[in-house]
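Only a portion of the chains appears, each positioned as in the full assembly.
Labels run A, B and C following the written order; every chain starts at residue 1.
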Amino acid sequence: MILHLLRASPFSDQSLCQCLGRVTEQDGIVLMQDAVYALRGQEQAWYNPMTSVSSLYALKEDIEARGISAPEQVHVIGYPELVTLTLKFDNVISW
Amino acid sequence: MATFSILVTSAPFDTQGSNSALKFIQAALALGHSVKGVFFYQAGVNNASAWLTPPADELNLSVAWRALKAQGVELHVCSTAAARRGLLSEQDSQEQGYSGHNIQPPMTASGLGQFMEMLDVDRVVQF
Amino acid sequence: MTSKRIAIINRTAPHGHSQGQEALDMTLVAGSFGQDVGLFFLDDGVFQLLTGQKPDAVLRKNYSKTFAALEFYDIDTLVVCQQSLQARGLTQADLCIPVQVLAPDALREALASFNHIVSF
């Protein structure tokens, strides 16, 4: 069980696609920093693979900073929940 | 309660990494966890500059890192990575014959071996 | 100042990186020096203009408020890439200032008319 921290916008950077090609059902994905712009990608090829990850999280502060919003199926979390998540999973990768 | 070490590899201001690291550490401490230390590497070594001088309406990272040190979080910077980027401790600066040094307390100039010491924690998180 | 026209392109989203903030700084200086300047928003750069940004939450400056000041610097060439907006599910109504929204062909034409182009 790996927790994947995504930090780059998938419109500019391939990290989200590359990460999605490697996650399993037990893994978790956190969208933070510019990666929260992924939530504006409804028309992009990576959007459905991303939202079908059951443990998909997005950082509240980064969403608010950017003037966007999250759809219902995304778990919006703050930093305390992020800290707790890193302990719930076995290890953490920052992409 | 758990133990953490934090690896910062992103440059201050240029990217949001330092900001995210600060908020993560503050949250971890507030939850009662222990943060053993922060290790600055790659472009992250720029966080160790004693002379970061942002405009008054922007985050002053020097103040923020100092506050963490006061809470017991060790702040280590890789001196080889730092020297490549123009950041020197007093000793390294004297050896080079430079006129000053910009790695100053609360930052400690260390080697990568220090980071190996910091792996003895429950989680390492990289920003 | 020189008579050379300069285009400043925003290609990066705000807050994760410093590009947008320093592109805007350069634009304001260009304007105050009377330079003929065009400001372009392409790709993730269109996110610079979103309304309702609150970057204080992530310890970054809310410089998006400054876009409204561009007109006082006589910077009236503000161009946004239509295709970039569309790919992100955005329309002009989501943006904090009035801009020209151009299709790729027209946008390239507009860029080609500048002597110098810098990108952030």
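The rule we apply is simple: a residue touches a chain if its C-beta (ideal position, glycine included) is under 8 Å from a C-beta of that chain, and two chains touch if they have at least 3 such contacts.
Bear in mind that the values here come from a model prediction, so they are computed numbers and not experimental data.
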item: Full-file chain stoichiometry, since only one instance of each kind is pictured; value: A x2, B x2, C x2
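Rule of thumb we're sticking to: only the chains that are shown with their structure count from here on.
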item: Chain pair showing more contacts of the two, B-C and A-B; value: A-B
item: Averaged-CA centre spacing for the pair chain C and chain A, given as whole angstrom; value: 27
item: Inter-centroid spacing, chain C versus chain B (mean Cα positions, whole Å); value: 33
item: Between chain B and chain A, distance of the C-alpha-averaged centres to the nearest whole Å; value: 26
item: Residue numbers of chain C (touch at least two other chains); value: 15-17, 58, 60
item: Junction residues of chain B - those touching two or more other chains; value: 15-16, 20, 23
item: Residue numbers on chain C that touch chain A, as the complex places them; value: 11-17, 43-44, 47, 50-58, 60, 86-90
item: Residue numbers on chain B that touch chain C, as the complex places them; value: 13-16, 19-20, 22-23, 57-59
item: Complex interface listing, chain A residues touching chain B; value: 5, 7, 32-34, 61, 78-80, 82-84, 86-87, 91-92, 94
